[in-house]
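With one protein chain removed, the remaining protein chains of the complex are shown where they sit.
For clarity, chains are labelled A and B in written order, and residue numbers in each chain start from 1.
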Amino acid sequence: MRRLPVLLRLLCWSLLLAVGAAVTTVLPQPAVAAVDAFAFETDEQQRRFRQMSDDFRCPMCQNTSLTGSSGGVAEDLRREIYLMIMDGKTDYEIEQFMLERYGDFIFYRPRLTLETVLLWFGPLLFLVLGGWIIFGIIRRAQPLAQEQVALNDEEQQRLKALLDNVKRD
Amino acid sequence: MVPELGQFALILSFCLCVLLGTLPLVGAGTGNQLWISLARPLTAGVFVFLSLCLLILGYSFVTDDFSVQFVAQHSNSLLPIQYKITAVWGGHEGSFLFWTWMLALWMLAVSLFSKAMPDDFVARVLGIMGLIGAGYTLFMIATSNPFDRVLPLSPADGADLNSALQDIGFIIHPPSLYMGYVGFSVVFAFAIAALLSGRLDSAWARWSRPWANAAWAILTIGIALGSWWAYYELGWGGWWAWDPVENPPMINWLLGTALIHSLAVTEKRGVFKSWTVLLAIMAFASSLLGTFITRSGLLTSVHAFASDPTRGVYILGFLGLVIGGSLLLFALRAPLMKSEFGFASVSREVFLLANNIILVVASAAILLGTLYPMVYQAVSGGELISVGPPYFNTIFVPLMSLLVIFLVMGAISRWKKTSAAYLKQQLRYVAIASVVLGLILPLALTLEFHVGASIATALGLWIVLGIVQDIRLKIANKPSLLAGLRSLAVAYVGMQIAHFGFAVILLGAALTSIYSIEKSVLLNPGEGVDLGNYHFQFDGTEHLSGPNYEAERATFQVLRDGEFVRELHPEKRVYVASMSPSTEMAIDAGFTRDLFITLGEERESGAWSMSIYIKPLVRWVWLGSIIMALGAIVAVLDKRYRRLRVKTLAQEASAPQTSPDGSGGQTVTG
Partner (left out) sequence: MSRLKLFIPVFVFMVMAVMLWRGLYLDPRTLPSVLIDKPLPEFELPRVEDEALISKADLPDEPFLLNVWGSYCLPCLQENPILMAAKEAGVVPIVGVNYKDKLNLARLWMDDNGSPFDFSIMDADGRLGINLGVYGAPETFIVDGNGVIRYKHIGVIDYKTWDEEIMPALAAVKAEATL
């Protein structure tokens, strides 16, 4: 049992090395994503396409974006997005297209409406609340801190007196 | 016959958990030494019988016992042996058994490594974990029995394990994730035991810290492995999806981070006691919430098990009882926990508190985003909205940035009181260097200015340079660098390693999100395409026959700035049995970047569609996680946590009970 600390250390190191090796090695693995071969004229178009494909939800999947879904309506929707981009439509127009047919469900970035105000501003509210709590705690800690200082002074005196006694002896 | 033994062992485990959850707890309350002493043996019993359950289920898989319903649903006689074993956690019933076994494993660990703590306290801790175990085993017996049989007409063969799970990621991710997840029940039990006993001093915090750190480190690895697995499984470069099943472990991790830091403050300064206890309860609540969301069908997720409202109701009831009860206990007993000391408005305590709050705010925000669609649906009478990565990233990134700023200030600050002038003096150059390098480095490496990249680089350097500065300060008076480094406390070294790991993750995550590039093209054999500094030359495909599939194997020559790097061989397969196509991507993993190619389809013209990705620094996300976990484990191994054992050794050695020939009395164990 006394050797346990060493064993524990050995175990931890080997575990971590194993995980490290696993994380950096490469094994051929099956991928799920679909590949479209859309030809874009500019990099900006490609970037917009990828962005929108990531930000729209696949209507028939178990919580995946259009990018991560192969086949079915996701494929068709990506094609539509491609065609609209090449047609010169703006991001807003493409979003409207999706909204009219599939509703808010298809947006991974929820629109800011009256119903989603709590969602978008909730975290800020939490942060403000948190800040208020911190100030409250700090304020309450102040008298204690000063008390300590005072005590320490008093204790310093006593210590000094004791030390003086010791020196004399 | 054998599965019935498993059934029996499960019921026995339940009974032992009930005993463990009652007698030692009552005994600790009344001072009944006999009942208190039952805690450790009962824990051993629970562990033995749950291990038996797991072994029996594994045995059923390995021997292809398809009369067991769970085996029939998740295995197949042709399944390779390693996947037959890991199929134990390939579905709800088995994975829940595995989850419960993890609890038993942690319970055993507590009973073995707790000699430094008073017996009545340990009895309470084990008792509480026993109560939790009773809830879990009852759940299995009532709703999710892995040993249910399909008799008399057992299937001749099984339905097979989902092909996505026949993979090494499945072998290592669930065990490590569950181990970390369940590990937080230990520090939860410590907290409840403290509330029950009224004993909440810094000794309690010192005992809790190794357990909290260990659970946190393992959870870090578990989450990182899940991310790594998703990355190469999905094939489009994503490594975190903010999915409703991924979010609870992240919340658990964030609360766990807050907890380990809060415990540090409570141990060293005797403050934040009630806050620490509350965090311990919340961290455990998030792990229960995770299992609830995954298994109840509440939210749509790629990870969710087949849903069943009955199971959901049970888990929710358990959640309500355990957490509601704990929070009630907290409300009643918290006033007993008085802070011993105060602190100034600029001090280490304040920065740690600020970051604690930020972590809790981040957790609350993620929870809000995860549950909002459900609430919206209920309130609006059926309308659905989605909350996905764009929302979570928008909220999470600024919060984490704020955290990073305070992190360095907190690490350099002194306890109780630090003058703002001191902070300014020590960190002035670190701040300037971080900002300047943040502006210069990305610009120099990519020849383009990007605000996000500069901010991320500056923040990452803020942490790293802050670490360097702090170490410099600490070893300023030492004779040599080496002597200085060796004089650093183990726990301190662990902390800096962990913070360094965090910086690595931050840089990797931010820069890979900003600088990843991809291209989808249609190529004929002999054609090539340029992306970034690389050239990918498509040499064509050849037909390949695998054990249960037919494939087209492509060959690509990868060149960088004209020089040959390597060949890549993505494949397009058709599995004979299911006739379903699948694409095997080829990855070139590297410390500075990943390259990968995913094949699409062959056109009539003989051209192939394909996607090529370059992802800089993506591996830093997982390497940083490993470093961070390593830091936490190093901190746990600090001798401080074993000091008492040594003290006990010393005491026993000097005890007047040696026999005439000098041989000692008892040998000290543990």
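One rule holds in what follows: a contact is a pair of C-beta atoms (placed from the backbone, for glycine too) under 8 Å apart; a residue touches a chain by one contact, two chains touch by 3 or more.
Just so you know, these numbers come straight off a predicted model, no measurement behind them.
When you scan B:274, B:496 or B:625 for touch with the missing chain, the hit is B:274. Touch with the chain omitted from the figure is made, among B:309, B:546 or B:606, by B:309.
Note on the undisplayed chain: of the listed residues B:41, B:320 or B:546, the one touching it is B:320. Taking the whole complex into account, chain A touches the unshown chain at residues 59-60, 72-73, 76-77, 80, 99-103, 105.
Hidden from this view is one chain, which touches chain B at 274, 278, 281-282, 285, 292, 296-300, 309, 312-313, 316, 319-320, 323-324, 327-328, 330-331, 334-335, 371, 373-375, 377-378, 382-384.
Heads up, the rule we're going with is that only the chains that are shown with their structure count from here on.
Within the complex, the chain A residues that touch chain B are 1, 5, 8-9, 12, 16, 19-20, 22-39, 46, 50, 54-55, 57, 61-65, 67-68, 103-110, 115-116, 119-120, 122-123, 126-127, 130-131, 133-134, 137-138, 141-148. Those residues of chain B lying in contact with chain A across their complex are 163-164, 167-168, 172, 176, 221, 224-225, 228, 232-236, 238, 241, 243-244, 271, 299-302, 304, 339, 341-345, 349-350, 353-354, 357-358, 360-362, 364-365, 368-369, 372, 376, 380, 383-391, 394-395, 399, 416-417, 518-522, 569, 571, 573, 582-589, 598-601, 609-611, 619, 622-623, 626, 629-630, 633, 637, 642, 669-670.
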